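Missing here is one protein chain; the remaining ones are kept as they sit in the complex.
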Amino acid sequence: MKKILIQFDSDRQAAVFDAVTAYDAGIDALLQYGDVRPEEVRDLVYGAMFTRGPGDLKNTAVFIGGIDVAKGEALLKEAVGALFDPLRVSVMLDANGCNTTAAAAVVKVIRSTPVAGQKVVVLAGTGPVGQRTAGLLAAEGAEVVLTSRTVERAEAASAAVKERFGVDVSAAAVADLAATRQVLEGARAVVCTGVEGVQLIPEDLWRSHETLQVLADVNAVPPLGVEGTKATWNGKEIDGKLVFGALGIGDLKMKVHKRSVARLFEQNDLVLDAEGIMATAKELAG
Amino acid sequence: MKKILIQFDSDRQAAVFDAVTAYDAGIDALLQYGDVRPEEVRDLVYGAMFTRGPGDLKNTAVFIGGIDVAKGEALLKEAVGALFDPLRVSVMLDANGCNTTAAAAVVKVIRSTPVAGQKVVVLAGTGPVGQRTAGLLAAEGAEVVLTSRTVERAEAASAAVKERFGVDVSAAAVADLAATRQVLEGARAVVCTGVEGVQLIPEDLWRSHETLQVLADVNAVPPLGVEGTKATWNGKEIDGKLVFGALGIGDLKMKVHKRSVARLFEQNDLVLDAEGIMATAKELAG
Partner (left out) sequence: MKKILIQFDSDRQAAVFDAVTAYDAGIDALLQYGDVRPEEVRDLVYGAMFTRGPGDLKNTAVFIGGIDVAKGEALLKEAVGALFDPLRVSVMLDANGCNTTAAAAVVKVIRSTPVAGQKVVVLAGTGPVGQRTAGLLAAEGAEVVLTSRTVERAEAASAAVKERFGVDVSAAAVADLAATRQVLEGARAVVCTGVEGVQLIPEDLWRSHETLQVLADVNAVPPLGVEGTKATWNGKEIDGKLVFGALGIGDLKMKVHKRSVARLFEQNDLVLDAEGIMATAKELAG
């Protein structure tokens, strides 16, 4: 019986990235669906549920991608809502790589330094990767501060993290160098999750920082979020700090993605969102 | 040489159901086409005909699905019209599962009781499954009565069955309990092919019926067409009658679907519509 992955993508053309990665994760066949609307999901998922017996349904799974994470979440909600016992299929959400990226970045941080009870800053953290990074770090016991240029946006993101992950995350406005310096005061680690091509931390600030032990940056497009670093750095030690660039994190991210897809086919009732993908990342990082 | 199935679907997203079933029927690769319009079929079918030699063309086949059966029939007409000797590929129509469902239901009936010369009622039979059920039963020699709430709709469906299957089917208006009782008078079997969630036969009527020996119901969504039954019943005997629910029929339907797809790859000139799929169902039922 072939392992069939059903790819739902909210973009007009379903991603090549997720398709190739799925094949490399060991699937036998892929059904690609682009421009998928929430109201179309139920019937498609029924088609997955009603074609194989309960004992065989672990050979069918659903992957949800697309650039727009909010749309992906809407598709996930519909897919999970369509499932019922015993006719379940496993489902994974990784729209825009948000979950695998956040999980890989967080694992890089927590495998480098203990974060429980420590201050960790998620700079420019209002987006999907930032929110997931904040939520996953808080779940590890870190005292997370999520920043944005305005306090309103930071607080809204913090509230969203609270609702989604059930954890408390502080919000802070960081719009200039002084605020950056202030928010990093006493921090053990920082993760930059801003948009591509925007520098967030000047080199002299982080190199001379007294408490920072780990810096991670998910931006691969120069200028990088952390000035004076390279995207390929994978825990490079500079002035006593370990630095992880986007490509350095990306290698683990790819492994997490593949392993997560493979896990979908080990049981028929897995729902892999941020937490489940974080568990995969921890397992892979040893 | 890979067995390639080309799936034409009139819906915006080609059905997962037909795709998974095709893989389980043994195909190697699937080309999925959604939102297929009749005017697009010829070139796509030419692409199937002109790529492999006549001796290899049994490894390429076309499956036509989609919720709208009339649209599926239009696609079938175009596909078959594009074929010419010796460059043929086999084609199957099962839009909305109409053929596999009707064939499985009819086989359940005729394997339970002889229908030749017997009155058999197709209740609420104006839809694609109902018309096919009526046509296939009449082809088995049954005296079929097809009902609808209005006599005009019943007669239109009866005429369509006559044109499509070349058989005579009586039409009757059944809009209330008295008419239901009347149309079932003297009937050997009844097949309910109405829309989901609409009860057609009250329990006291069928349990006390004097001539009915078989009841079949293709509606799986409560309330079922036959009151007091279960969708999972697969020939359960109640008061001397055999009852088949939608899921009881569905098991055979799935086998018929898979076997029919497999048959497409045994020769290059098969056209599987209701009659051919009925032949598969009979073969499978032994």
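First chain written, first letter: the chains are A and B, and each begins at residue 1.
One rule holds in what follows: a contact is a pair of C-beta atoms (placed from the backbone, for glycine too) under 8 Å apart; a residue touches a chain by one contact, two chains touch by 3 or more.
Everything quoted here is computed from the prediction, not taken from an experiment.
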## Note on the structure
Across B:15, B:48 or B:187, the one contacting the chain not displayed is B:48
### Task
Could you tell which one of B:22, B:36, B:184 or B:254 touches the chain left off the display?
B:36
### Chain not shown: contacting residue from A:151, A:254 or A:271
A:254
### Query
Taking the full complex into account, what residues of chain A touch the chain not shown?
12-13, 15-21, 23-24, 29-30, 32, 254
### Query
Of the residues in chain B, which ones touch the absent chain?
1-2, 4, 6, 28-29, 31-33, 36, 40, 43-48, 50-52, 60
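We adopt the following convention: only the chains that are shown with their structure count from here on.
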### Centroid spacing, where centroids are CA-atom means, of chain A and chain B in whole angstrom
46
